[in-house]
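What follows is a set of notes on a single structure, which appears directly below.
With one protein chain removed, the remaining protein chains of the complex are shown where they sit.
Up next, chain A:
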Amino acid sequence: MADVPAGRLPKPQMRGLLISHLKKHSAIALVFAMGVTLAYKFAVADPRKRNYEEFYKNYDVKREFEAMKEAGVFHSARPSWESSDD
C-alpha cells in the first residue's frame, strides 16, 4: 500500500467513445493503407514502367537478333558456328 501514489486517476471519457475510437482508428487505417499502397507504387509499379521504357529506348533489333542467333535460339536462322562445323 505504501507504493500506491496519492492523487486521483484521470477521468475516463464518458460519452462518444465509439465515435472517437472510430475516428482515431479510421485515420490510422487510412494512413497505413495509403502508405503501403504508395510504397507498392513507388517500389514496384513505377520502376517496372521505367524498366520497360529503358529497355526499348536503345533496343537494337539486329544486335539482339545476332546474339540470340549465335546462341542457337532460332530454328529459322542457325548460328554461324553450326554451318562452319558442317
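Operating definition for what follows: a contact is a pair of C-beta atoms (placed from the backbone, for glycine too) under 8 Å apart; a residue touches a chain by one contact, two chains touch by 3 or more; residues count from 1.
Here is the rule we go by: contacts and distances are computed from a predicted model.
Chain not shown in the complex: UniProt lists it as "Cytochrome c oxidase subunit 2", one of "GPI-anchor transamidase component GPAA1", "Cytochrome c oxidase subunit 2", "Cyclosome subunit 8" or "Translation initiation factor eIF2B subunit alpha". Think of the hidden chain as still there; on chain A it touches residues 17-18, 21, 25, 28-30, 32-34, 36-37, 40-41, 44-45, 48-49, 52, 56, 59, 61-62, 64-65, 68, 72-77.
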